[in-house]
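Starting off with a structure, shown below.
The complex is shown incomplete by one protein chain, all other protein chains being positioned as in the whole.
Moving on to chain A:
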Amino acid sequence: MFAKENVRSVERSVGRDIALVCLADGLVGASFGAVTVADGMPVWLPIALSLLVFAGSAQFAAVGVAAGGGGPVGAVAAGLLLNTRVLPFGLALADVLGKDAAPGPRRWLGAHLLTDETAAFALAQPTPERRRFAFWASGLALFAAWNACVAAGALAAGTGLLGDPDALGLDAAYPVVLAALVAPSLRGDAPGRRAAGLGAALAVALTLLPGVPAGVPVLAAVAAVAVPSAPARGRAR
């Protein structure tokens, strides 16, 4: 269906988008490393979390709970609650990470690269080959960029190079990264947008309630999908 040059230009535009997400996530990663160390955690902690957990929001949540006095159990629970969302991503990406698509160790390595961003990149592609290309290209690039920038941010804060990360407005970067990632999938989906608005309001309201554990409000927001709406239109493509 696609001429060769179109495929190449698609790969080029995916490559450009990946570079932009690496840049944006790099900023977020640097701010994560810096903010974590500025909160009084050791320099190795953000670096180890980024290598081994490799999930921005879970890392922020875990460190946030720990810094807020939640203790290690609370920190792990918050991180895991946030990461339950990779389960549906993994189900949706069966043609990228399934037995046939990624045999042997590739499948076990690929699973570690499953994030909001890589799932969004892969799911935006219309064919299985393009999904695989987008997943692996974005996953490897993001893993390198994220870990390098987290380490740089942690080391910069550890040596006092950065001053106050809040003064740089770094905390405003992360929500915009998420909004940019989700924008394409919601553009043509009016019921999805309604559910997202409802879910966001619910999550913010729950977060403001004292005593609701970190991580619970965003998961509760998913219930907004079940709110009845106009019958879903089948895919027109």
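FYI, a contact is a pair of C-beta atoms (placed from the backbone, for glycine too) under 8 Å apart; a residue touches a chain by one contact, two chains touch by 3 or more; residues count from 1.
Rule of thumb we're sticking to: contacts and distances are computed from a predicted model.
UniProt lists the omitted chain of the complex under the protein name "Branched-chain amino acid transporter" (options: "Zinc-finger", "Branched-chain amino acid transporter", "Urease accessory protein UreD" or "protein-glutamate O-methyltransferase").
When the whole complex is considered, the residue among A:V14, A:V37 or A:A119 that touches the unshown chain is A:A119. Interface note: of A:V14, A:V37, A:A75 or A:L142, the residue touching the hidden chain in the full complex is A:A75. Of the candidate positions A:L20, A:A144 or A:L161, contact with the unshown chain belongs to A:L20. Only one residue from A:A66, A:A134, A:C149 or A:L162 touches the chain missing from this view: A:A66.
Although one chain is hidden here, its contacts on chain A can still be listed: residues 17, 20-21, 23-24, 27, 41, 45, 48-49, 52-55, 57-58, 60, 62-64, 66, 68, 72-73, 75-76, 79-80, 82-94, 97-99, 102, 107-108, 110-112, 114, 116, 119, 123, 166-183, 185-186, 189, 191-192, 195-197, 199-204, 207-210, 212, 217-219, 221-222, 224-225, 232, 234-235.
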